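Only one protein chain is missing from this complex, and each of the others stays in its spot.
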Amino acid sequence: MSQAFGTEHLSVFYGDFEAVKGISLEFPAQSVTALIGPSGCGKSTFLRSLNRMNDTISQARTTGHIWMNGSDLNDPATDVIKLRQQIGMVWQKPNPFFKSIYNNIAFGPRYRGMKKKKQLDEIVENSLRKAALWDEVKDRLNESALSLSGGQQQRLCIARALSVNPNILLLDEPASALDPVSTGKIEELISELKNELRIVIVTHNMQQAARVSDYTAYFYLGKMIERDKTDKIFTNPENKLTQDYISGRFG
Amino acid sequence: MMIKKAKRADKIATIVICFFAMLIVAILVGLLGFIIVRGLGHINWHFLTSAPQMIRGGGGIGPQLFNSVFLLILTLIITVPLGWGGGIYMAEYAKPGKITNVIRLVVEVLSSFPSIVIGLFGLLVLVNAFGLGFSLLAGAMALAVFNLPLMVRTTEQAFRAVPKEQKEAGYALGLSKWKIITSILLPVALPSLITGTILASGRIFGEAAALMFTAGMSSPPLDFTDWNPLSSRSPINPLRPAETLAVHIWKVNSEGLAPDAKEIAAGASAVLVILILCFNLGARWLGRVAYRKFTAAKRID
Amino acid sequence: MKKKLPFMLTILALMLTLAACGSNNDASGTGGSSEAGGETESKLSGSVLAVGSTAMQPLVEQVGQKFMADDKYKEVTVQVQGGGSGTGLTQVSEGQSDIGNSDVFGEEKLDADKAKELVDHQVAVVAMTAVVNPGVSVDDLTKEQLVDIFTGKVTNWKDLGGEDQKIVIVNRPASSGTRATFEKFALGESKLADLEGSIQEDSSGTVRKLVAETPGAIGYLALSYLDDSVKTVKYAGVEATVENVEKGEYPVWAYQHMYTKGEPSETVKAFLDYMLSPEVQESDVVELGYIPVSGMQVTRDAEGNVTQK
Partner (left out) sequence: MGQMGKSTSLNHNDMKKSKRREKHYWEEWVGRIYTSICVVLLLVVIVSIVFFVSSKGLATFFENGVSLKEFFTGRTWNPDESFGALPFITGSFAVTLLAALIAGPLGLCAALFMTEILPGRGKRILQPAVELLSGIPSVVYGFIGLSVIVPFIRDYIGGQGFGILAGCLVLSIMILPTITSIMADALASLPGGLRESSLALGATRWQTISRVVIPTVLPALLTGVVLGMARAFGEALAVQMVIGNAPHVPGSLTESAATLTSTITLSMGNTAMGSVHNNALWSMALVLLLMTFVFVILVRLLERRNRI
């Protein structure tokens, strides 16, 4: 399962404004990479270009390469939909479908041709267990997903992403809209999932980055300043800019 | 001294605003009261079901009522797919820019076209050029043209009102855009779509100018037992002429020879207004119920 | 370009369908029944489409329903549309309908060559009389007095022997056949200008309602629309009765024309003959306030010169 996944000189332009400037970053297998930096530094834009979600914004343009074991995901010939089926994504604001809990999870597999009920039930249970939500919802699977709390909804979104068995999971500030208890549950979840799939997480919360990630990259004004093992970054980073940000002198 | 003057001005303004607001309610109650009271006396089962009479009294509006409802169904069959399709294009597929603005401008122009112009266009194109003759189909297509802009606009607004995150979630799950539109966005937009469609039906039901030259001003005797759509006597043959309730009101009040023409017109107007009342209240109630069903969660926003 | 392809494709497909529809209209346009069974009268089938004058619509529609109810013509459907004499004449001359109902001669509306193609079937006579608001005391007007009123020379009833009351004219629009007939035969004028402040309504029902409600109002109505809400006025001493019209003493009348383009097809001919049959002329025509053509002792042609039958 150890396939190379990383970017090479990746840039993202909104019209003629270059939000992300030529970033090359490699994501090792079974690891969590955290992207930190002041708001507006392009870390979320970078994350969104990995599964080409920027394509849905009409004026955005992505150049450079995203290598996934030899094939460049950014190549126009790549089938974007097949690509996105390999990469799951979760946002800051939980966005479950306006459907029941069961259907939220079963929607992906059913779309991919999984018709047998028994198999679907198994996937739903499997995904909810992985998202540590199974015990809380196992007897009200047919209730509307909107009846769950914020933390539960976010874990439901994670379960939904896992239901199609992606290889990579992108998290865009998954816990910043949640209470501390739910945030704790999400962080536990991330560290458990990492042995199954590669995780890239964007966060404002440096303690969270330190707790969950193996590698950390510091972004500033669209450029990647420094990328290293997490404890290296948070004890003595090479670059002075990273040092200032970590010690909270600015940003 | 200045404050007292300002306070007095505020009081006067409030009174004036409340007066005019109540005046509008009074106008409405007066109008509805006038129409319904004047017509109610004449409405009975016989009136609602029997065929109209040329000279003798006691004519009914049976066929006309059926024509109005059947024409509404035909029009919706044409308008809903086209209107929803057009609305989805404008909301989801149209790239913001010159062309989309031009399309939106042109659609808006069509929405304020006088219906008499659309009726005449129907006569020229649908009745004569397309050879449909005076028929329900020609009338339904003319009404569809008259109603499409409204449907496109309500659909576009309904789809734009769906939270953007739903679409993002769909994309990230690797769904095609059309799957996202039909299975994720549509169910959420459905309540306001249905309300918009029902309100549009109210307008279709009350339309007369566009129909005079397309669906015609007379309807052959209907044989309610014969349901094969091809025979010209059957009620559901879309190629037969059909005078709707609104057109009948116009015709009876202008050319009516029957002694009770005035009462027939009053009764028909009352029936028409009552039905439109049900449309409006139904749309409002359905919208509330659907909205409550959807956001069943305790989420109070 | 890939994105534009579906868009282009749909435009092309649409053009084709539009063209296809456009071309086949002449095929199905002629409503006339071509497959009329030849053997016996009773085998007739197909449809008859009559379009035109709203004034004639009640009569033709009632006779149509009786025609369809008659088991000899059970297979035939008669469809009567309104729209006005102009629409009727245009639709029949363009072959869009089998019969064009008109209350004026074709020559008055269509240009000469088109009018020549039409075959006239005069099915009834409609007489018109001037009516006034019941509050007006005048009950007899000479031709000159009527001309003075409708040309605006006289504007108050006291100049015509009535009370001091302003005259309110309730007229028809310039394009209406009823008005053309009234102006031609009651006033001996043609194409009178519309007067300032005159009210115009195309439908007889509304004219009757307005004359009945507006003090000092004068208008003109077909006999079939007369009721006690309006007061009829004698035309130079002659009462507008059926006998006077038939004898030719009361000149203000016009034929109800049912035009066909060339000789009518069999089914259409059957309907027109049925229309002229005594069974219709004596009952429906009279019942609806028209005068049977058979009863007329005088005839009149498009130019208006009367000949004793």
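Things worth noting here:
Order of writing sets the chain letters: A, B and C. Residues in each chain are counted from 1.
We adopt the following convention: a contact is a pair of C-beta atoms (placed from the backbone, for glycine too) under 8 Å apart; a residue touches a chain by one contact, two chains touch by 3 or more.
Here the structure is a predicted model, which is why all the values come from computation and not from measurement.
Taking every chain of the complex into account, the omitted one touches A, B, C. The chain that is not drawn here is touched, among residues A:Ile36, A:Met68 or A:Cys157, by A:Met68.
Among B:Ile43, B:Ala138, B:Ile181 or B:Leu222, only B:Ile181 touches the chain that is left out of the view. Checked against the full complex, the one of A:Pro109, A:Gly151, A:Gly222 or A:Pro237 touching the unshown chain is A:Pro109. Summary of contacts with the chain left out: across A:Leu10, A:Ala34, A:Met53 or A:Leu83, the touching residue is A:Leu83. Within the complete assembly, residues 6-7, 9-10, 13-14, 16-21, 23-25, 27-28, 31-32, 34-35, 81-86, 88-90, 92-94, 103, 105-110, 112-118, 120-121, 124-125, 145, 148-149, 152, 175-179, 181-182, 199, 202-203, 205-209, 246, 249-250, 253, 265, 269, 272-273, 276-277, 279-281, 284 of subunit B touch the chain that is not shown. Against the chain not displayed here, subunit C makes contact via residues 6-7, 9-11, 13-14, 18, 54, 82-87, 89-90, 93-94, 109-111, 168, 173-177, 191, 193-202, 206, 209, 213-214.
Against the chain not shown here, subunit A presents residues 1, 3, 68-71, 73, 77-79, 81-83, 86, 109, 113, 122-123, 126, 129, 165, 167.
By our rule, only the chains that are shown with their structure count from here on.
Shown here, the protein chains touch in a chain-like sequence that does not close on itself. When every pair of chains is scored by its C-beta contact pairs, the maximum goes to B-C. When every chain is reduced to the mean of its CA atoms, the largest separation from subunit C belongs to A. Averaging Cα coordinates per chain places subunit A and subunit B 47 Å apart. Taking each chain's centre as the mean of its C-alpha atoms, subunit B lies 34 Å from subunit C. In terms of their C-alpha centroids, the spacing between subunit A and subunit C amounts to 79 Å. With touch defined as above, subunit A holds no residue shared between interfaces to two or more other chains. Shared interface positions of subunit B, defined as residues touching 2 or more other chains, are absent.
Taken in their complex, subunit C has these residues touching subunit B: 21-22, 24-29, 31, 47, 49, 51, 54-55, 57-58, 61-62, 65, 68, 77-83, 87, 91, 94, 96, 201-206, 224-225, 227, 287-289.
For subunit B in complex with subunit A, the residues that touch the partner chain are 95-96, 163, 165-176, 179, 183-184, 187-188, 294-299. Listed in rising order, the residues of subunit A touching subunit B in the complex are 51, 53, 56, 58, 81-89, 91, 93, 95-99, 107-108, 111, 143-144, 146-148, 157, 160-161, 164.
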